[in-house]
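Note that this complex is displayed minus one protein chain, with the remaining chains in position.
Chain IDs A, B and C follow the sequence of writing; residue 1 opens each chain.
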């Protein structure tokens, strides 16, 4: 699946909602919630806190998916292209930040 | 660009680093940092705090890219497929959560 | 209750645990989890997503408390004084940032 298709799938789903896209601040609060759920799964898998039974069923895979979904909402709202976003991140890796991590 | 290619690009970059992939907790801390930078950009664009000159140059597009990069690091570390992640998120939209948002 | 007492209460509780204080990265991942739970409560109270019954019972008050708890863990681990932390934040308000927000 391409980043373009991710954005289209999300748009198709949001388009049928009465609310449409939320405000940027609401999307950011949702992002915070989803990142927290991923953190919880990572804590449960690698940390020292025992999982409460009620929370079982979700997992790292699902939570990463929810974050991508939320980012696509923000990108669509902002008319931003996710391809462009990722390209910028990779360019920074090979450009500005290329000496910030020690090479093999 | 496909989600598969995103994961491959990130893997190619990390493979040349001496450190390799960081621990899951380090990746989560990085994710928190990147989400914070996106929040800062959203605050600057839509909120009431004036931007300090020193921070100019980054933007919403770039920060979304950095988050995707970080998620791909975690997915690669966990041997998780981003396609699978997003599919799970969409399935939840049309399944479990289908009545949690009012339709048009 | 004073910030000093907050740190002491937390220390008393952690001291009886086998694990002691977690690593800084683990504490940050926990912080991310707690902030996410607060975000969820704010979303439920002011946003458009209906609450799932299973999650009821927690609230904004409780989630703010969990974040303070987690910050006190980090402060104790780092031998940092919360009084000092807050003083720095207020000094910045009246110093560096004093013209970044419009006055009445």
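Basically, contacts are C-beta pairs under 8 Å (C-beta built on N, C-alpha and C of every residue); 3 or more make two chains touch, one makes a residue touch a chain.
Only a predicted model underlies this, so the values are computations on that prediction, with no experimental measurement involved.
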| item | value |
| --- | --- |
| Touch list for subunit C against the chain that is not drawn | 1-3, 6, 9, 13, 16-19, 23-25, 28, 31-32, 35, 38-39, 42, 45-47, 60-62, 64-69, 71, 74-75, 78, 80, 82-90, 92-94, 101-104 |
| Hidden partner interface residues of subunit B, rising order | 19, 22, 26, 29-30, 32-37, 39-40, 42-43, 47-48, 54 |
| Interface residues of subunit A (partner: the chain not displayed) | 23, 25-26, 28-29, 31-32, 48-50, 52, 100-102 |
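One rule holds in what follows: only the chains that are shown with their structure count from here on.
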| item | value |
| --- | --- |
| Gap in Å, rounded to a whole number, between the CA centres of subunit C and subunit B | 23 |
| Interchain centroid distance [CA atoms averaged], subunit A/subunit B, Å | 5 |
| Subunit C residues counted as touching two or more neighbouring chains | 26, 29, 32, 48 |
